[in-house]
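With one protein chain held back, the other chains of the complex are shown just where they sit.
Residue numbering begins at 1 within each chain, and the chains themselves are lettered A, B, C, D, E, F and G in the order written.
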Amino acid sequence: MADAGGSSVGATDPFEVAELDLGRRARRGYPEAIYCEGKTPEQVRTIAERLRDAAADGTTSGAVLFTRAGVEHAEAVLDILPNALHDKTARLLAWPPDPPAPSGGLVAVFCAGTSDLPVAREAVLTARFLGRETDLVVDVGVAGLHRVLARRDLIDRARVIVVVAGMDGALPSVVAGLAASPVVAVPTSVGYGAAFGGLAPLLAMLNACSPGVGVVNIDNGYGAGHLAAQIAAP
Amino acid sequence: MADAGGSSVGATDPFEVAELDLGRRARRGYPEAIYCEGKTPEQVRTIAERLRDAAADGTTSGAVLFTRAGVEHAEAVLDILPNALHDKTARLLAWPPDPPAPSGGLVAVFCAGTSDLPVAREAVLTARFLGRETDLVVDVGVAGLHRVLARRDLIDRARVIVVVAGMDGALPSVVAGLAASPVVAVPTSVGYGAAFGGLAPLLAMLNACSPGVGVVNIDNGYGAGHLAAQIAAP
Amino acid sequence: MADAGGSSVGATDPFEVAELDLGRRARRGYPEAIYCEGKTPEQVRTIAERLRDAAADGTTSGAVLFTRAGVEHAEAVLDILPNALHDKTARLLAWPPDPPAPSGGLVAVFCAGTSDLPVAREAVLTARFLGRETDLVVDVGVAGLHRVLARRDLIDRARVIVVVAGMDGALPSVVAGLAASPVVAVPTSVGYGAAFGGLAPLLAMLNACSPGVGVVNIDNGYGAGHLAAQIAAP
Amino acid sequence: MADAGGSSVGATDPFEVAELDLGRRARRGYPEAIYCEGKTPEQVRTIAERLRDAAADGTTSGAVLFTRAGVEHAEAVLDILPNALHDKTARLLAWPPDPPAPSGGLVAVFCAGTSDLPVAREAVLTARFLGRETDLVVDVGVAGLHRVLARRDLIDRARVIVVVAGMDGALPSVVAGLAASPVVAVPTSVGYGAAFGGLAPLLAMLNACSPGVGVVNIDNGYGAGHLAAQIAAP
Amino acid sequence: MADAGGSSVGATDPFEVAELDLGRRARRGYPEAIYCEGKTPEQVRTIAERLRDAAADGTTSGAVLFTRAGVEHAEAVLDILPNALHDKTARLLAWPPDPPAPSGGLVAVFCAGTSDLPVAREAVLTARFLGRETDLVVDVGVAGLHRVLARRDLIDRARVIVVVAGMDGALPSVVAGLAASPVVAVPTSVGYGAAFGGLAPLLAMLNACSPGVGVVNIDNGYGAGHLAAQIAAP
Amino acid sequence: MADAGGSSVGATDPFEVAELDLGRRARRGYPEAIYCEGKTPEQVRTIAERLRDAAADGTTSGAVLFTRAGVEHAEAVLDILPNALHDKTARLLAWPPDPPAPSGGLVAVFCAGTSDLPVAREAVLTARFLGRETDLVVDVGVAGLHRVLARRDLIDRARVIVVVAGMDGALPSVVAGLAASPVVAVPTSVGYGAAFGGLAPLLAMLNACSPGVGVVNIDNGYGAGHLAAQIAAP
Amino acid sequence: MADAGGSSVGATDPFEVAELDLGRRARRGYPEAIYCEGKTPEQVRTIAERLRDAAADGTTSGAVLFTRAGVEHAEAVLDILPNALHDKTARLLAWPPDPPAPSGGLVAVFCAGTSDLPVAREAVLTARFLGRETDLVVDVGVAGLHRVLARRDLIDRARVIVVVAGMDGALPSVVAGLAASPVVAVPTSVGYGAAFGGLAPLLAMLNACSPGVGVVNIDNGYGAGHLAAQIAAP
Partner (left out) sequence: MADAGGSSVGATDPFEVAELDLGRRARRGYPEAIYCEGKTPEQVRTIAERLRDAAADGTTSGAVLFTRAGVEHAEAVLDILPNALHDKTARLLAWPPDPPAPSGGLVAVFCAGTSDLPVAREAVLTARFLGRETDLVVDVGVAGLHRVLARRDLIDRARVIVVVAGMDGALPSVVAGLAASPVVAVPTSVGYGAAFGGLAPLLAMLNACSPGVGVVNIDNGYGAGHLAAQIAAP
């Protein structure tokens, strides 16, 4: 059996041409993250090696995040970058493992239910590694309003509030109705059948009856943490 | 030009066979309503005549409702039943115009915004003509929670609460979280593009994070009022 | 490898802040249920411990339900609460295992086919543990109408009827057309491809041509049983 | 201003190339119908002229149908074929105006509600002009089952049953459950918001829990009548 | 741990009330089939036992089909009814294993591609066990029209044609355009992403530009075979 | 004909209970806006009167916006508040007509095409009346990248960038890839059929491959301007 | 009433910044077209003036197209460019009115039905004005295969074939199965309800079982003609 080598079929070896966007920090002020889902562990390992080498020769600096990392992805990263921080709940790795000293405003993260926690932690860790102070509150769904109302001082102190919720996606409307600060809403895929994998809270959040809500993709804690970090930038 | 008369093409004249379900009150305890949308004014007029005649000869008794009545439908009904009650906001007619004396529990209707009012009034009038006491509260959306919280005594007094909302459809979750009584949720087609004609609040309500919520069709104030009247029956 | 401990990244340990809504029975009259899907067995175990402790010190009273419990969730619960009732078909646990003495009206549950049975049993058990008398009828789909028609006395006796059906979702319309009592309709995800995971019966039930039908989420037997218990409350 | 004539831009005049499928009766045994929606009245008039000429010189024979004909389409047809039959409810014209003598089995058409009548009549007239005996029953929705059950002898006599229904689309399941003959189900766009223009009954009919149901397009009375005529062919 | 026994929670044992519709052959002329998907192997075994007993005491007669039978379902059936016919491709079992002598017209089954074969065989076997002669043709997709055109004599001989296709669902339009007989179209879930689990061919078939096409559910070979058997009945 | 007066049917006059949320500025720092679509001109007029009176007696202060105002809505507002600013393109009215002196950071608004201009202007005016400096750039779609690239200094100067686009919704990804500041993306309903009323750009924006994008509802220029004003707050 | 002038609210006059992409012909080889839908007649008029002026001073050269032009759009264009070609069926204007001399390969356009003609003509005219020879064939739907098969020599001569079809969208599969050349498929919004505005043929075309089909947006004759012109370029 012949191997589909590059030269024999005209396909260049992809990793000869793959371009890590190492200049992104310079251009945008924030590093690129490696989205692991859909990549093989070998591809993730290769990327980790390049990042290690780029850090060693000073081509890049600062933390890099590996998101949506399954067990095998994480093993590949830790094999190359053994001191990386690994948060299993958030399925996220960060390297170097120490986040920068916080600057800018406070990023508050409200998590409607325990099932939404992986997404909420991904948001927290992302914002933290992009340089913001964070505060996480769990189990504050609208089914028990007193739990949200008891957090009004946090709502008032935050420069931006990330709200993570599945099911009816009602929490961002309620929080935004109480807040002067902008709200970043993250729908999750938690819920019964007619949640349709997060479609229900996604639509609800896009239709939030309180203005001041920007929505990110379903289960996209990374995107929410990134956006929040930019909003709360110094 | 030949007319498509029944005998010439084998199609029986539909109104020879149309069967008004005049026995429904006896069978289910509640009268049938005439859904006008999709019917011609002439068809509605014919139905009104039959109802008038059935009342005259005692075949049926009690109020009948005409729902989703456009201007021409209403004119047709009022031409035959001139003393019918006509609520233009709710696009509803009732005949005879006086509702029965209330019995059973209280039906509270919460309406999120002024734009939801036609649907809310349809629910109120339906429940009222099916024999319940009703109480309507308008403009209590979750963007200003204090407005809902100020109505807790009404929430406590009601045997059932109808909640009418468009956009994010968050109000039923909040109300159900405060109530011991069941909630009937009605999504409306009010809102920006991604409300998709009421799909967003419909899904949100089906995914209400507070149990105790039953959902009816988009803009279906009649169905909500009917269901609420049954729940609050003596 | 560093662990993503709370203090090092600013994320508070979620279980320090998770708030079980132990006051819900006082506020709404019904206890909170623990939705296990999306939670780790460890999280469920922690919650079971807290509930055991809260019962021990009198902070809460009455039954608590664990819904959508997989095998590992069930093991975690039974490890802490060994005398809990476990219904494998319904994937539900209840603790303490004895339901309260029934009060209020009768909750009848109609189940269209044997494949819908897990959802129907979840509804039955929920209503039963919330204090209602229940009666379950299985295999009464509209393909053989005589089976529904043979249950007319049960339809007449019930204070509320839960109807569980997949496929065409036609049963609630038929039952509601025969009943004076309200119907709670539960679509299930049973069926061929174009059922689209329960979307077909969901839409059919929302469009029931008989008024008096309130719909809950796909496969949501818990929600249906809860709503029915509220409707049939004394 | 220049006119976009064929030769100047390379576009051949469409009506020089349009090919009426006049041989279809020979090939399939049934004539082609002219679907008027989306055609200009002028295009319909041209087609009527060709059909008149083809009949005059014997190129074709038998009835031709114009379906979905708006007021202006009808005027164009009647201008050329003044003795055509025009059924305004069904928005259908037939020429010559007399249907053939019936042969084959009986086509029964069940119409759930008065609002579904235009579609039901289109089915009746199509089957009648394709050579079948027809029988139409109106207002037999499942909300009042006794109306369907009273028609069991018609169900037994028919060679095929066309069932026209909007909303929950439950009627075909019920009828098929009572019938030995096949059922052709036609969803209509009648109903409240979550009927989504006929999607709800379409899905319900595709998921009919009684086997023996074939579904045609939303509001497609012509297609249903044609299919039924083929099934009931001698 | 207490078991959720029937009496302790008010839930009747479902199999005490489950009603096999043994009278269906008498009522509709065709036996009920057992849809295995969503049932446990134990439930299927219980049903097989009842059918065996009903046949033994003469309560029912003729073949019964078990459809969508997974490996464990099949083992349960064969354990009770060891001489049942088992077609693994079609995931179908039939008992007794010999189909009745054919009567009525010919049912032709056209299968677009090899991947559609399981559905096509389910249709063939169903029609065969309901008493019809069948003829199956495979790999006649429209990408090579000559393969369809070469089967014109079969198209002419058939009383009804079942067309099974995934992807673009174009084959029913082409076949119906060549046939005097009715076409039963079965979309399959075969294809690339934008087939959306059979939605693409389903919609295409509902919109077939040739009249004379009735559509059944995605992958529903059983339903297609049943409908075809009814159409081709003597 | 009887009028459906409040007392006769138990429905309280809605405007007796409608609660303008006049305290919202105090609570959230921004005034409530009046969404006119779905309200009658009479309702809008009544609201305008109350706002005029509230301003007169000092109950409220600062600008109020009327959004999605049709011609008749605008006439009603201008009749009561004749010096209101009216932007016909944006279908927006503001009163008092002079925006506050700008504070905070710059809000840049990028508009992909001329057809998106109404939404972009609504965003500009909203941000301007909520107290921000704004800069609008039109016709910078990705079909001609040089137009975006020529605006890099504006991208660098802005504290937040609102990007308004229909069709493929690609512009936010491109802009966010060039920017350190957060992007608020607004899909519009501009485009050919498969844009599905804005669904295509909505999904594209939610899936923006550059992090740092928060999405608001389709055509919701008001929401985008409000969110941007909060992000760029001092 | 104050006017929302640019300086008073910080919104720059949009037409001061609108950038016609006059360099597109130089960059891509094809001119920009003006998509009129969603633009006001005044905006279209302004653009026509700029194009006239740019042609006069030599900034641009060659034909420009105005697509999706309603009656008022066309009047605005013809007022400024009175000798423009106006094809009312295609809703397209071209200026200067004479297309370039054809070069490259032949673009064949197959139109399934007369109702698809506006889209097909838009494709023809676009390809013709972008410099290709075109040939249009109408009414070649798959319901009568002989009409397609009779065009095999045109299929063989064409360098690219544009296929325009609504309903089941089956024609591109059939044509591609006969052709060596690539096929550009254009779904149209023609058809009954379950065509869902062109979704059905769109999905069918994306799932064409014959390879060699590229799909453009629903009703997008302009896009199809443009793509075909590029494929058939010299």
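Just so it is clear, a contact is a pair of C-beta atoms (placed from the backbone, for glycine too) under 8 Å apart; a residue touches a chain by one contact, two chains touch by 3 or more.
Keep in mind the model is a prediction, meaning the values are calculated, not measured.
Novice: Name every shown chain in contact with the chain that has been left out of the document.
Specialist: Visible chains that the missing one touches: A, E, F, G.
Novice: Which residue among E:A48, E:A69, E:A143 or E:A185 touches the omitted chain?
Specialist: From the options E:A48, E:A69, E:A143 or E:A185, the contact with the absent chain belongs to E:A143.
Novice: If I consider the whole complex, including the chain that's not displayed, which of F:I80, F:A195 or F:I231 touches that chain?
Specialist: That would be F:A195, which touches the missing chain.
Novice: Contacts of chain G with the missing chain: which residues?
Specialist: 27-30, 33, 160, 177-182, 184, 202, 206-207, 211-218, 222-223, 226-227, 230-231, 233
Novice: Touching the missing chain, which residues of chain A?
Specialist: Here the touching residues of chain A are 1-4, 8-12, 14-15, 17-21, 24, 27, 35, 37-39, 43, 187, 189, 197-199, 202, 217-220, 223.
Novice: What residues on chain F make contact with the chain left out of this view?
Specialist: Interface with the chain not displayed, on the chain F side: 112-113, 141-145, 149, 166-170, 173-174, 176-178, 191-192, 194-196, 199-201, 203-210.
The definition used in the following text is that only the chains that are shown with their structure count from here on.
Novice: What whole-number Å value describes the gap between the mean CA coordinates of chain B and chain D?
Specialist: Centre separation, chain B to chain D: 33 Å.
Novice: If you average the Cα atoms of chain A and of chain D to get two centres, how far apart are those centres in Å?
Specialist: About 55 Å separates the centre of chain A from that of chain D.
Novice: Go ahead and note the Å separation of the Cα centroids belonging to chain D and chain E.
Specialist: Averaging C-alpha atoms per chain gives centres 28 Å apart.
Novice: Residues of chain B that contact two or more other chains, please.
Specialist: Answer for chain B, listing residues that touch two or more other chains: 27, 113, 143-144, 177-178, 191-192, 194-196, 199, 202, 206-207, 217-218, 223.
Novice: What is the complete set of touching chain pairs?
Specialist: A-B, A-C, A-F, B-C, B-D, B-F, C-D, C-E, D-E, D-G, E-G, F-G
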